[in-house]
Structure formats: C-alpha cells, structure tokens
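A single protein chain has been removed from this complex, and every other one stays in its place.
Letters A and B mark the chains as written, and numbering starts fresh at 1 in each.
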Amino acid sequence: MASILIENITKTYEKGTVLALDNISFEVKAGELFGLIGPDGAGKTTLFRILTTLLNADSGKASVAGFDVQKDLWDIRKIVGYMPGKFSLYQDLSIEENLNFFATVFNTTVEENFHLIEEIYVQIEPFKKRLAGKLSGGMKQKLALCCALIHEPKVLFLDEPTTGVDPVSRTEFWDMLDRLKARGITILVSTPYMDEASRCDRIALIQKGKILEIDTLEKIIENNKRPLYSVKADERYKLMLELRDYADTETCFAFGSENHVVLKSNDKGFDAMKDFLSSKNYSDLEIKKIEPNIEDTFIKLMLESEK
Amino acid sequence: MKIFFAFVRKEFWHVIRDKRSLIILIGLPIVMMLLFGFALTSEVKNSNVAILDFAKDEATQKLITRIDESEYFTVKKTLSSENEIKGEFQKGEVRLVIIFPPNFQNDLRHENKSQMRLVADASDPNTANITINYASAIIRDFQSDLSNNKKLPYTIDLETRMLYNPQLKSSFNFVPGVMTLIMMLLGAMMTSVSIVKEKEMGTMEILLVSPMKPIMVLISKAVPYMVLCFIDIILILLMAVYILDMPIQGSIVLLLAESLLFIITTLSLGLLISVNVDSQQVAMFISLVGLLMPALIFSGFMFPIENMPLPLQVMSNIVPTKWYYNIVKIVMVKGLGFSYIIKQTLILLGMTVFFLTIALKKFKIKLE
Partner (left out) sequence: MVNSVIHTKNLTRKFGDFVAVDAITFDVKPGEIFGFLGANGAGKTTAMKILCGLLSPTSGKATVAGFDVYKQNEEIKKHIGYMSQKFSLYEDLTVRENIRFFGGIYGIPRKELKGKIDALINRLGLNDEADKLVGSLPLGWKQKIAFSVAILHEPKIVFLDEPTGGVDPITRRQFWDMIFEAASRGITIFVTTHYMDEAEYCGRVSIMVDGAIAALDTPDALKKQFGVENMDGVFLQLARGAKRSE
C-alpha cells in the first residue's frame, strides 16, 4: 500500500514565472525509508510543504496515509511528523520545555510516547535544562527529531535533517532512522549528500523540479552505467586540465584524490587515453576502470537532463 | 484548554528570558511616568516675576504677597517704569511682569471692577503660556476671596478660564497619554512582533502542521500580552495616584473595564499586522509609523486636536487612541460616569470587531 502518493504535482512561484516542481509523480510504500536526493533549489522543500499541507500545488494530486492533502488537511496534520529544513524549535526554551510544549500541542504527553523517543532522548537528556539555542548542530537535530516524533506519527517528513552536520553525527542520525523504520513508520527524508543514498530503501534523484530517476540505489546505478575510469597522479590540477583538453574525454570530474573520466568512445578509447597520459611523464600515474557510484550517476543524469 | 495553558506558559518563558522585552514591558511605563512626571514636566515652578505697581495700595500688596507665596512664583524685583521690562527679559532673570494700574484698589471698591496686565517673555511660548495661566489662576483666587465678603462680586479683567484642572497640573494630561502609548506599544507592537517571530524562526511551520487550530495560536499568543498590558495599566494608575498625587475622580472599575476594551483593540491591531507581515523588522516599523505616531499626534495628548486643520481633525477620528484618551480623561480627570462615554466606547468596540474580523479572515492556515 502506498503511504505517500504523488501524482503529476506541479508548483510555481511568483505568479507562475518560477517553476519549483515540474509534473512530479511517485509513491512511497508504507514502512519505507525513502530518500529525496538533490541539491539546494531542486524543489525538495516545496514538495515537503505540499505533502505536509503547508502549500497548495498548482495542479496534480497527492495523498498521505490515504488522506488527500487538499481536502483532508486536518486529518493529515494529526498523523504526520515534520522536521523543517531550518532548525525550527524555540531557541530560548530548554530541551525539556520544547519537548513538553510540542507534546501538548499534539495533544499528548512526553510520558505517553516516551518509548518512541527514548533511544534518542537519552543522548541529549544530560543537557535537558540547556536552552535549545545553545546546543550543537548534532544535538539540535536530535531534539528536533524527538519533537517531530512525540505524537507517534504514521509518516515522518524530514527535510534535510543532516545538512551542515558533521559526518559522525550524520551516521548516528541515519542509525536512528533505521530503528524508527523498524517500528513501521514511513519516512520521507531529503538530503543534498549523495553518500546518504545508500541508507535509503529507495531514492528519487531530483534536480530543478524534475525527478531524474526513482528506484533502489543499486538499480539506478546499474541502469545508467557507462564505462568509467579513475585517473590519478601527483600533479592533479595539471592532469585534470590535460584530461579535459583530451579530444576523446566526455567528462572529467574530481572525485576525492582521483579524477573520474568518461570517454566519448567508451571502452574503445581506453588504450589510446592510457598511451596519451603515459607519454606525459606524470609521476605516480594510476589508471583503472571503476564502478560508478551514486554521485557519478547523478552527474550523468544531470548532464543528460540539461541537454 | 491544556494546549492553551501550555502556550501561555511558553509565552511567559519567552518574555521572561528576553531581558530586552522584559525591560520594555515593565521598565517603559515606569520610565515614561517618571519622565513625564518629573523631568519633562510642563509645570513651571518658582518662576521669577517682576512687579510694576503704579497703585501701591493694600490690595496690590496682598496680591503680590500671595503671588510670591505660591509655589509657582518668586517675586524677584520691583520695577518703576515700563521701559525697564524689555531689559529684564533680555537679562533673562524674570519670565513674567505683573502690572497694576494706578487706583487698583479704588477701582475695585467703587466700580467693582479693575484691570491688570500680565506680560510674559514669549521667547519660550509654552512656558509663557503656562506662567500666564498660573498667574491668572492666583488672581482669580484672590478675586473670589475678596468677593466672598461683598454683595456685589469684584471682577478683575482676565480672560483665561481653567476648568477641571485649576492647578494646571500637567499630569492630568500625560497620565492618560502614557496609558494610551503604552497600550499601543505593548498591545500592538509586542504582540505582532512575537507572532511574526514564530514565522521567522520557522516554528510557525511546525505549529501549522499540527492538529492545533490556527485561531488557538493567535489567541494564545494574545492572552499573555493582554495580562501584561493590564498589569501595566494598574502600575501606571498606582504611580499616578501615589507618586504624582493625581486622584482617580471617576469609577476605577469603569476605567479598568474601558482599558480592557482598549487593550483588546490594540491586540487586534497587533494580530492584523502580524498576519500580513513576515519579518519582525517590518512588524516593528509598521507599529511605530502606522500606530505609535498617529497615537502621539492624533490622541490630543501632545497637540490639541481643536487647533488642527479640518482634514486632520477628521482623520483623528479613525485613530483608536483618540477615543481611549478621551475616555480616560473623562473618567479619570473629570470623574464622569458611563453615560458620558457611551459614544466613545461604541466606537472602540466597533473598531475592535472590525480589526479582529479582518485579522482572522486573513490568517492563513497555509504558508502562502
């Protein structure tokens, strides 16, 4: 059963001049951890706001847990948990006060649903008297998640919960989402970090209001595969410029210490490229064929969509 | 109901933890009362006067003594000719010259009528006005004392007549003025700013995506400020009575009830601003320029409305503060009852209903 159903949603701003979402359709199954992956300005927040009944779409239909986002607004507001992209709790209230307040707003008490947040809450409990404004990024994010969970929502919307958070806190955060998923909560989460795609059941890649692809991470990569080479040498900037000038190069992007290269001739040109680079006398030159990762795939899809 | 109390409690936390708003809420009324009461007083005390007495009789002596003994004047000099007046003013030693004509007492006794001239240094027109008024009041006092023993009253030709405020205490003007200003500032500005703050911080987004009805959000934001405004009103009245010696002539209950109505008026204005605005700065700006300035100009507190050109007089009618200021003066200073303020009350009530209706109509349950 679909927990979130989105059909042909289009949304514009500024009287139709700015297209935020362009005819988007997909569904999230009940109990699924679904990732919406794309850069800032892709339309992720707009989609979240439409699904949480904060905005009206220009056209198209959407439902959450069977309730229509237009007609059943109050039903949806009772059963969803929402964590907006910007930290949106009261900075001048303590952890404890924030949590109690939001519990009351949702007609419940912290005690009643403590089992849901316990695992997360114990991590910030030592600081429960501290004002939310004085917490670190990781702690704020945990508190915000507690507040979004306190009324035992059926569907959880998390808009860029890990943006600006360091890798350790990010990993911990995703571990928490895994445990929530195990409790049967449907989770729609957005992120600009491509590496987080591997933590989702399925993902949608979104760019400039359009869905580039929807599937499991593995399938998306598999479906968009092209021969890819990693090229590495000590003088990386010179190497990069030279690779880009090379006639057969289609794309060359920096990836960590390497450059990822796609050739116009695909496999056929590999030996020629190898010979070309060898003639340039780089020290420590390393060339190998590699499997693309999600970021390679996203770049490929982005370039295709812009053609 | 539980939600409502949680909200009110939260709102008090906000206020208590924000030192600046706390200072504005409690400190501002106190500071304004003290400033207007003592520092910025338009009362003139111990002004130096000079006497030019062409009569030099018993009556003039008595009157001069009385003027000298009053707390407003000190007789500094006695002049002998009108030519000296200019010089005295130029030296700046005296503010007022009191001139008695020859035969002052005679005229009074035989014709029951006499004249006096008051010449003030009008380089400071306000002070000049006030000193003249004070002097006139003393002279009228003197005249009525004299008349008490006689069948035919004595009259001394003086034009100014002061009703209700015989001592010309300026607190009678500014206490109602401070009350209206504080209400505007707290009721309208602080309320609108605090609601808009929720929008700015993004917390409004979470509140909207909750089963809580939007009207609850608005009401629960307004109630704490209503309480605070009411506390401030009581604070101002206590200061007026016990520090500035300004008695409340009319019914206190009526005064508080009318104040409560005006508080609701300002709150509805605050709500109206907050539903239309998305940043605290804009809310503040609109409150200051759109509400506080008209309140200052058109309430009659700083500038008498009667003296304004007709279009401005008409305009003053749409400023709610004018009506509340009017009410406070009538109840507090003149001591009159409800029957005298029915019109004003109805106008305020109408305005409140109007603002509130628009505010609630325009409140969005979505983001755009």
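Everything that follows uses one rule, which is that contacts are C-beta pairs under 8 Å (C-beta built on N, C-alpha and C of every residue); 3 or more make two chains touch, one makes a residue touch a chain.
Note that the coordinates shown come from a computational prediction; the quantities given were computed from them, not determined experimentally.
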Could you tell me which shown chains are touched by the chain that is not displayed? A
Which is it among A:8, A:59, A:216 or A:257 that touches the chain not included here? A:257
Options A:52, A:98 or A:169, residue touching the unrepresented chain: A:169
May I ask which residue of A:3, A:46, A:207 or A:249 touches the chain that does not appear here? A:207
Of A:139, A:272 or A:287, which residue touches the hidden chain? A:139
Go through subunit A and note every residue touching the omitted chain. 38-42, 134-139, 160, 163-169, 171, 192-195, 207, 236-237, 240, 253-257, 295, 298-299, 302-303
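Methods note: only the chains that are shown with their structure count from here on.
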So what's the Cα centroid distance for subunit A and subunit B, whole Å? 60
Spell out the part of subunit B that touches subunit A in their complex, as residue ranges. 2-3, 6-7, 10, 13-14, 17-18, 201-203, 205-212, 365-368
Could you list, by residue number, the parts of subunit A that touch subunit B in their complex? 49, 52-56, 73-74, 77-78, 80, 82, 84, 86-93, 97, 100-102, 104-107, 131, 147
